[in-house]
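All protein chains but one are shown at their positions in the complex.
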């Protein structure tokens, strides 16, 4: 996380932490493991009141940020979500809200209002340009004044809880995005199992779903840049979230090493373990650094944003998981039980690694960029 | 190395060790670093007298082995070559001698006699079916009673010292092998630099080199199986050699850890280092195991020989290098100097990894075999 | 075994042929869950345990149980080579997978090493018939790798002992019959001096068994609370306060684990559950079979499989013959743990974006993520990889032992935590 927060950011972080500790402590999340939403009513609207949903939305649309860099501000929330293994559709709702804020249209703005207030959640699907082996299989075609959607998207976070779906599909003219109410006829939601117990995922099937042309987000066939931008935003938030979860797992394990005695000595006194903690600390600091750099670059639309996002997802995906698993190992048997809290963070980090491009996917992208630059040079 | 040696093997090993210690100690090898051969006259013939060149050759041809498994016997020599960073064309001469022993022809048998006695060294080129990205570029075509060879092979071990070259080339009908005296007109040898200082490599260029049909080793266009077999033999010997070098590097570093004091304590008392030694020990024992298994399987023409050879080259290539480099690290600054002996073994292991298929090449082969079996099942 | 030395031993290859024929007729294919040991409900798990007992009985009735056990206790008195041949013939078949570890080793192995004649006669034949499943009451909450630091206490009361304390990580205690239990019988001497081992019946008053839920939802592992559990002195294994003599062999047998010649199992069955066929299957399901990166990972998984197999063979040959240190099984344990972790990671990597979420009907990919979450279990059970590294460095390479604060100190005075004061017996 950022080394230096402005007073506004500091306050915002504090209130976020208080809300999470109050409404979504791990003890509560345990009870909600089989709950369809994973959080209790009112939690999400309370977060929306704090500003979770507003940071990527322009003031004209009722949003607003703290520092001028809304995504940087939001990455603070994402970090705390990771540190608390918090539930709720933060990533998807943020992506959809920012997309709607960038486009005109009465229907879109009405939906945006609902999302901002927390009354409605939203999710986006098919925004995975980094998973070449799993291409989106949603088709969108025109039929007179209407658009017809067919296909399947998976995994879609919080689809069960969302009222709006931002659908990315292939039209004959190119990538196209439309916003549809989830209640539209022809939409089927099938819950999926997932590694995480605090988040919810589903498969969404569209069968001749018809929406009016006002549902367009951006131009027909011209959503490629918008989709790329959305994917960057989502990846930045996932990265920040993973760093938060890494921090929590690491802190918990350092404490464990001081408290646990073996052969009459604290674990923290064994050099072989000390050196592993040192390695983990270096991964953790490096993850903070690249996560913050990616957030700042995407927020500023910097030239190296794409590279930094891929480096963040590649590095944090790889080392986040190794850190979490080494924390498990250092805990011993208790580390693989459901009883201990560690697994909440292990799950979060592991699942985040699989979303919006695996480390392998992002390394291919980094190579593409490196080779491209080389050729140009 | 083998856990249990027969009395014959034990004696043979002892005499080999004595010869190496006597004729090629590291102090001598240092002096011979810039020598064109890397060993002194008489060394190789003395080894041949011991039997280094005979083990893969039938008794009818003047060879003979100790245990019935000539390649297993020879792997003992290769292991000791690694443990002593010994010079000399062991791998290539063995491969060529065994190939000549398996084929008839007066010219071939005459050359075999010279090789057996150590009077001539031999090398083989183009036997790299495991390096798909570096296909052999030697062409062999018929021209009446003669064969015409064109192309380049690289790297070829001991080409500068050899009197005979076993050439693998592509003929219109398929892979073909011929034995040619190195003195044949049209052959150019260009020495290469290498990571090792005790072995010699060259690039060999053939320009319209003409040899009589009696030079054939096997059938025109029908050498594929023979080539595969030769590559397995070479890989087995390189693996055994690397294990010997690993053993030497490891033993030297364990001793160092006992002798070197830091902060008033021997390095061997630091748990972080102890655990690294334990990891290295596990790599070393695993390398012994797979090296021996591969030697036995190839010697017996077992069904899993190809898999075991690739597993040995993949594993030992990867972990041998990691072990050697960790030995360097544990030595500290002295480990990267030419003054200390460690580098002889680091060089040997590192170069062996690049010969007859890198770990990556062999992993592809293992996958091919695993997928093939799966499909067949 | 001296009585048996007078009789000629059946030739290994003849034995193999006989085994092949018998196995062909008697042992079917393995069933789902045999190796993963995860069942969605208890009834199904109990049924699997009952089936395993039946399979063991089938081996016994067929004359193939306890191949390396002495004939005096119902075994065949044959050699490790016979056991290996039998296991090879059993490859790809069902076998009583829940009885291998810990019933046959370390439990039966410890009984053979230290049990009284009466104890052996009472339990070994019953184990070979599938009548008794054994567990290890060894680890304790907060005890970690330091098993000799047991604080479960046993106090003598006439010709009985009264045991109080808690044990944990006991696989299958809820469906097991007996256990070896390591308890402290003297707190006034140093750690290794005051231990004693007992045979404890698992289902009896005062012994409460709780289930531990793991990350993957399985609840095979248990925690036990012992309250005034009375054990007759005739169920003591080894001498009073000499429990660490027993414990050392116990740990040794545990490290040897499935590679023990006492264990009947299909060759290759436990070899990296996520080994070759599994990773290939995941690659195929994900349409990744032709990706060179995936092939690289498959090749790596396969390398670890093959190397691990031959490493175990080397150890199996070298330890009994004295060519390798008796502590060498720690090398196999370390390699196996690290290899299994890597193989789980490879499977997870190949599955890529599909590993995080799944539908029940997803095939092999459905459990790849959960296996990955659980991957470190391979570096914990049977002694952690950290302990293996200590053993290799200190016992095999002779490096200085770690300083410990619990040697030459009365156990009651050993530091057990920053805030805790020393615990004493009740």
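To keep things simple, chains are lettered A, B and C as they appear, and every chain counts its residues starting from 1.
Basically, a contact is a pair of C-beta atoms (placed from the backbone, for glycine too) under 8 Å apart; a residue touches a chain by one contact, two chains touch by 3 or more.
Quick caveat: nothing in here was measured; it's all calculated off a predicted structure.
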Full-assembly contacts of the left-out chain, visible side only, are chains A, B, C
Check the options B:298, B:351 or B:369 and report the residue that touches the missing chain. B:351
Full-complex contact with the absent chain, from B:47, B:87, B:118 or B:155: B:155
Pick from A:6, A:33, A:146 or A:282: which residue touches the chain that isn't shown? A:282
Where the complex has a chain not shown, which of A:311, A:324 or A:346 is the residue touching it? A:311
Can you list where chain B touches the absent chain? 128, 131, 133-134, 154-155, 190, 192-196, 201, 203, 258-267, 270, 272-273, 325, 328-329, 332-333, 335-339, 343, 346-347, 350-351, 353-355, 357-358, 360-361
Even though one chain is hidden, which residues of chain A still touch it in the full complex? 3-4, 254, 257-258, 266, 268-269, 271, 274-275, 277-279, 281-282, 285-286, 288-290, 292-293, 307-308, 310-311, 314-315, 360, 362-371, 374, 377
Interface residues of chain C (partner: the chain not displayed): 291-293, 296, 403
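As a convention for this text, only the chains that are shown with their structure count from here on.
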Of the other chains, whose C-alpha centre is the longest way from the centre of chain B? A
Can you check how far apart chain A and chain B are, centre to centre, with Cα atoms defining each centre and the answer in Å? 52
Residues touching two or more other chains, restricted to chain A: which are they? 270, 272
Where chain C touches two or more other chains at once, by residue number: 386, 389, 402
